[in-house]
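Up next is chain A:
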Amino acid sequence: MITIRNVSKIYPNGFQALRECSTQVEKGEVIVVCGPSGSGKSTLIKCVNGLEDFQQGEILVDGTSVGDPKTNLPRLRSRVGMVFQHFELFPHMSILENLTVAQVKVLGRSQDEATERGHKLLERVGLKAQAPKHPGQLSGGQQQRVAIARALCMDPICMLFDEPTSALDPEMINEVLDVMVELAQEGMTMMCVTHEMGFARKVAHRVVFMDEGRILEDAKKDEFFGGARTDRAKLFLSKILSH
Partner candidate 1 sequence: MHNWRWEVFLEPAQGGSGATYLDWVLVGLRMTAAVSLCSWVIALLWGSLMGIFRTYPSKLLYGLSTAYVEVFRNIPLLVQLFLWYFVAPEVAPLGLGAWFKQLHPNLQLFVASMLCLGFFTGARITEQVRAGIESLSRGQKAAGLAMGFTLPQTYRHVLLPMAFRIIIPPLSSECVNLVKNSAVASTIGLMELAYQGRQLVDYTAQSYESFIAVTALYVALNLLILLFMRWVEKKARVPGFMGGGGR
Partner candidate 2 sequence: MYEFDWSSIRPGLPFLWKGMKVTLYITLVAMAAGIALGTVLAILRMAKNRALAWLSAAYVNTFRSIPLVMVILWFFLLLPAVIERIFSISRQEDTRLTTALVTFSLFQAAYYAEIIRAGIQSVKSGQMGAALALGMTNGQAMRLVVLPQAFRNMAPLLLTQTIILFQDSSLVYVASLADFFGVAGIIGTRDGRQVELYLFAGAVYFVACFILSSLVKRWQNRLKGHA
């Protein structure tokens, strides 16, 4: 579903954010990308739907090359769901409008159809009653669940999660993870940048570990947790698990 081949990204100021990264996500597979902050994991996931550009290598999503200037990026993105660290709901729209705007303007669905789909997905994330409210009136956890519903409204072929729980208060993390677990168990293809190792243990098929723009480990979940090969990964795991 997602193939990342030898991707390197260098910022104009010379900083190299990604170095020769390669991995892939099969259909129905859930992979977790982890690593210390600044390791390039958010940059990598943003390259997948072309929110960040890259200078070398190739990324294919469902056979379409992301880096190809001829690719219709909006069209590709409309098929790839993305959830952000800071939710990024549109504050000037109601919750329901947040869910319908892209369905109508991008997919060309009718307002009625979009509304129906929006209500359905709000119900699914347990927020049906919040439809008329504005994002500012919801808690962080609720906003992130809306953001997931917003992405699902587009009937994506895969989902990208960019640290979906790291801006949340601790007591709200689980309500978001529960939705993600459910999604994984239904067979959604997912690529998740997260530090939630509990989530990784529960549903991930593979874990990718990054540091300084490089993919250092790319292993089956059990192998990764059973015994990471690199010292960096071991150190990272011990730090993160001791908390």
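As a working rule, contacts are C-beta pairs under 8 Å (C-beta built on N, C-alpha and C of every residue); 3 or more make two chains touch, one makes a residue touch a chain; residues count from 1.
On how the list was made: all candidates are chains of the complex that A comes from, given by their letters.
Since the model is a prediction, treat every value here as computed from it, not as a measurement.
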Given options 1 or 2, the chain of this complex that touches chain A: 2
Touching residues on chain A, where the partner in the complex is candidate 2: 46, 49, 51, 73-82, 84, 86, 88-92, 101-102, 105-107, 136, 150-151, 154, 160
